[in-house]
Each structure stands twice: as C-alpha cells, then as structure tokens.
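A single protein chain has been omitted from the complex, and every remaining protein chain is retained in its original position.
Our next item is subunit A:
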Amino acid sequence: MKKAVSMFLAAALAVGTFAGCGSSADTGSTGSAASTESGSTDSAADGSVFKIGGIGPTTGAAAIYGSAVMNAAQIAVDEINEAGGINGYQVEFKAEDDQSDAEKSVNAYNSLKDWGMQVLMGTVTTTPCIAVADKTAEDGMFEITPSASSTDVIENDNVFQACFTDPNLGTASAQYIGENKLATKVAVIYDSSDVYSSGIEATFVKEAANQGFEVVAEEAFTADSKTDFSTQLQKAQSEGADLVFLPIYYTEASIILNQANGMGYEPTFFGCDGMDGILDVKNFDTSLAEGLMLLTPFVADADDEKTQAFVSKYKELYGDTPNQFGADAYDAIYAIKAAIEEAGVTPDMSVSDIGTALTEAMTKISVDGLTGDGMTWEATGEVSKAPKAMVIKDGAYTAM
C-alpha cells in the first residue's frame, strides 16, 4: 500500500510536470504561417541591392511571433521599395525559419550568408539571438533584433534592439506612475515562474524607491497556481493599495480583474505590453477592464494614422491583426534604412565595412515608428523610446 501510494505520487508529479509544459504553450493561438520568401524586388540595373535577412520562428510554438515579424518586415520593405528604395538602391528581404532553436538559428544565419545577406534583422526570440549575435560579431555584420528583449542579446557592439529590454519596462512603469501621481500605495502581483514578469517586477520595485509612492505588497504566483488570486488581492486591499501593478500576461490578468470585482476591490490596475489582448479574451466582460492602464509600445487598436495604415495593410495581406512583434519588426527595418542613409553605405561594400559604418550611424539617427516617436539608440544597443500609455475606455484602447 505504502509502495503503491508513493508510486502513484511519483506518477502524479510526472503528470504535473507535463501539464505545466502544456499550459505554458497555450498563450499562442494559431498563427498563420508567413510567406517567407520574397521575390518582390526590382533589382537595380547593375544588380546591386541591399540584402536584408530575417531569422525567426515561423513554425513551432513561437510561430505567432516569428510570423508577425516576417510579415511586417515584408510590408516595410515593400513600402521602401515602392518609395524608391534606400539611397536609390532597392532592398531584398529573405526570411529563414529557426523554430526558436539556437542551433537552427545559426544554420539559418549561415544559409542567409550564402544568399548574400548584408544586414540581419533578427532573431526574434532571445535564446537563439544570443547564439547568432556571437556569429554576427565574428563577421562584423550589423544586427538589429525586433523583439529579443533580454540585455544578454546586446552585449556585442554590432547588435541593436528595436524593442524595450525587460528591465526598461519596469523602470518606465514606475516612472510613469510616479510622475503622473497615479497612486501613493502600490501593490504588485507577478508571475515568479516567468522571466518576463519577474524581470519587470524587480526593476519596478527598484525604481519605485526613487518615486513618490510606496510598494506595500509584492505578491507572486506561479505557472502552477494561476487560477486563484483571492489571497494576493486580499493582501493588496488590506495594505490599502490604490493601484495594482500587473506585469503579467492578459490571461491571468482577466481572472484578477474578475476576482477583484467579486471582492468589491476597485483600485487602478496598471499593466505592461503583456496586457495587450485582454479585450479579446472570449466571453470576458470587458466592462471589468474599464480604466485599466497599460504601458505598451504598440496597440493595434490605437487610433493614430500610422498604426491604422499598418494594421489595415497587414490585415489585407495576411488576414490577421498584427501584434507588437510585427510593429517592432516594421520599425527595425526603418531603423536600418535610416542608418544606411546616415552612413551613406552602398551595397558593393563588404559586410564588415557596412557593419562598422551602420553601428556608428545607429547612435546618430532618430526614427518615428509605430512603437514610438523619435526613437534613438545608445551605443550599448538599447533603444530609447517613450512607451505609450493606454487606457481602456468604452471597451477600446485609447491613448492617454
């Protein structure tokens, strides 16, 4: 009996582990596969074009991100070519799939090099990006990642980011709350089993010390216990928090909003880019999200002209709403364009010469993109852009 029970418990643990694996992949819905090959360029008469390569997962669990990046990059390249190219040279874009795997990513990099890639827009996910960044550093190739948000990605001089680093978003959120005096007592509820969430939480709390508010509760949950938030909310309420910071994904946030409502607790809720999507949770009562604020570089429902043009074009071509990854990729392509114009490089130069010139030029340019106006880059590779604060009003995202 004893033996049997311990055997069953071991099996239970095994099931638990697998169940955990399964549920971590459920954030992505089915993404339409990107058409990755591009042949839509009219090469200049002498055959010299800029060749930009893209690497990212267009199949596999992270396909929703990679597909969006490649589709959006293609839109940007087509626009540039229609408008006459960069310095008169047409641009060719080719995407390779890495399934978010470091080894496949390096293979993809090598095959793009054989194709004649001069600049790399990639890779989409962090772990492969770290592996590829070492290869581009060896070759002196200029690299800009649209979405790999870890600071480990940009250790080499030749690598730049178009997205925020995780720590940055925490700092920016704390500053925004402090500067706009949104609250005096803040509670944080975060997912301690997720790098994105715990990364933002750590820098948020650090920066909060410099701001005019107090963090009264830091409450965690994990991937295995993300259905019941009553205790965390109860603590936030009893500590008198008037704002609850949620650096988490929208799935859990929708439950938190529901449970807070059931408790009659009505603080301001404040989230980051992971919150984008909360209005699309099926059967979710969107009136609960009313007044929810989020700091995010991009929201597809935003009403500015640039976003709307991009979103409608994306929908027309790919039948899907672009996400933040797509917007970052679109901006990354325009950043490459601006850097090439600034440096005045031509396609006949060697890869490492182009790389050196573009690396220098990156710190001098300023790009007005989908994910921010007046984006500039530090020599470290970090982007500096003001995240947009959005608030949900009448069931739609509205800029603040």
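Note that a residue touches a chain if its C-beta (ideal position, glycine included) is under 8 Å from a C-beta of that chain, and two chains touch if they have at least 3 such contacts; residues count from 1.
Assume contacts and distances are computed from a predicted model.
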Legend entry - Undisplayed chain, where the name is taken from the UniProt record, one of "C-type cytochrome", "NADH-quinone oxidoreductase subunit A", "Carbamoyl phosphate synthase large chain" or "Branched-chain amino acid ABC transporter permease": "Branched-chain amino acid ABC transporter permease"
Inset, instruction - Would you mind spotting which of A:Val195, A:Met263 or A:Ala309 touches the chain that isn't drawn? - result: A:Met263
Legend entry - Candidates A:Glu103, A:Glu179 or A:Asp285 - the one touching the absent chain: A:Asp285
Legend entry - Full-complex contact with the absent chain, from A:Phe221, A:Phe245, A:Phe298 or A:Phe325: A:Phe221
Legend entry - Per the touch definition above, residue among A:Ala102, A:Ala202, A:Val216 or A:Ile255 touching the missing chain: A:Ile255
Inset, instruction - Could you list which residues of subunit A touch the chain missing from the display? - result: 1-2, 4-9, 11-12, 14-16, 18-19, 22-23, 25-30, 192, 219-222, 224-225, 227-228, 230-232, 234-235, 238, 251, 254-255, 258-259, 262-264, 281-285
